[in-house]
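Missing here: one protein chain of the complex. Every other protein chain is in place.
Presenting chain A:
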Amino acid sequence: MRSDLDLELVALTKRYGQSLAVDGIHHLFHAGSYACLLGPSGCGKSSTLRMIAGHEDVSDGAIVLGGHDIAHLPPAKRGTAMMFQNYALFPHLSVTDNVAFSLKMKGIDRDTRRRQAGEMLELVHMQHLADRLPAQLSGGQQQRVALARALITRPQVLLLDEPLSALDPFLRIRMRAELKKLQRELGITFIHVTHGQDEALALADEIVVMNNARIEQAGPAREVFNAPRTEFVARFMGGHNVIALPQGHFAIRADRIALTGSDKGRLEGRVTGIEYQGASVALTLLAAGDQEITALLPEEQYFVQPIQPGDSVGLSWDDANLHALGA
């Protein structure tokens, strides 16, 4: 189902001298979806975002939005808006003036732009601090202002560059809920760069996992988590074991592994560590061929029959939970 407002990357490439930052990636972001670009640092996710925003020249390829190639337009003409990692609020301007900045640049008169900025600030619940300077705001408040400033240009696509990384863990969880809510209300596309898989899982309709300048796997959050296609994705998304069996490499979720008697399992292992995690207990095991495997047992199940480090146990699983991995 395609719409006019879909954002499509076509063979998008970024080279810095000899090195490739983004290697000819193709992807279609559906209009109105919340997409996360996920990957370790240096994987090309930020370069991709900055190319979409227009802050990085495109070496090759096209970026199509609303039926036009926007790859060579200036940032403000693309229909995108960017929210920067450190928010990039103008330190010499008040909250209102920060939000109204793009209107001022367009030459809109003072009263109109103050009114519109006020509306935007109301949307992010910041109208009561409209006269403060950015330095007088907390991290979370600065982020709301940055969000209002990006949204006032009425973009079709909002680009967020690691928007939550500067916040403390508690605030991060609150802000991500708000981001999601805002995206639903506005109905525009959000493209959110992050290196945190929990953030991506919590927010994204669609996760695009990148590694080494390429897209490793893209799809709905649940699909990417439950059925990783490569070893990298399995390890990066976490919660998975990668095990080598005679038939090849497979990923299996840590909580899909069951323990049995040492000779009844499909693989034998020795317990090397036990970690109590509240709702569950994580067992680290060393299986045949020096493979390290983590098994996540429900807490009550573990304490019925506690296991000690050094014990030998058997590991079993349902074949339906195995996912064959590509290279």
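To be clear about the criterion, a residue touches a chain if its C-beta (ideal position, glycine included) is under 8 Å from a C-beta of that chain, and two chains touch if they have at least 3 such contacts; residues count from 1.
The rule we apply is simple: contacts and distances are computed from a predicted model.
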| item | value |
| --- | --- |
| Among "TAT leader-containing periplasmic protein", "Polysulfide reductase chain C", "Putative spermidine/putrescine transport system permease protein" or "FAD-dependent oxidoreductase", UniProt-listed name of the chain not shown | "Putative spermidine/putrescine transport system permease protein" |
| Touch criterion as defined above, residue of A:33, A:46, A:102 or A:197 at the omitted chain | A:102 |
| Candidate in contact with the missing chain, chosen from A:72, A:92 or A:181 | A:92 |
| Omitted-chain contact residue, chosen from A:37, A:53, A:95 or A:213 | A:53 |
| Among A:74, A:246 or A:310, the residue in touch with the chain that has been omitted | A:74 |
| Residue numbers in chain A that touch the chain omitted from display | 53-55, 74-77, 81-82, 84-86, 88-92, 101-102, 104-106, 149-150, 153 |
